[in-house]
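For this view, one protein chain was removed and the others were kept in their places.
Right after this comes chain A.
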Amino acid sequence: MDDKQTVLDILQDLTGEDFSDNLDEDLFASALLDSMGTVQLLLDLQDKLGVQAPVSEFDRNEWNTPAKIIAKVEAAK
């Protein structure tokens, strides 16, 4: 499974929505992700993809859409 699909699966687990066709949805503006969800996301990225992203890294303007998160994960690899 590729990274993109893994990220989409993690997001689906967290929010209950499939973002495959909505890669630019703003997760914070639509309140799909809150601080709890964010932490869970960071932990999942760490466990499932080995991407180390500390809480400080999490700038809400840079991680607010599925597309941006995928890009961050790919850049970190």
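In the analysis below, contacts are C-beta pairs under 8 Å (C-beta built on N, C-alpha and C of every residue); 3 or more make two chains touch, one makes a residue touch a chain; residues count from 1.
Please note the rule applied: contacts and distances are computed from a predicted model.
J.: Can you match the unshown chain of the complex to its UniProt protein name from these: "Sugar ABC transporter permease", "NADH-quinone oxidoreductase subunit H", "Teichoic acid D-alanyltransferase" or "Rieske Fe-S protein"?
T.: "Teichoic acid D-alanyltransferase"
J.: I'm checking contacts with the chain that's been left out. Which of A:L8, A:L27, A:L42 or A:V73 qualifies?
T.: A:L42
J.: What does the interface between chain A and the hidden chain look like in terms of residue numbers?
T.: These residues of chain A touch the chain that is not shown: 34-36, 38-40, 42-43, 54-58.
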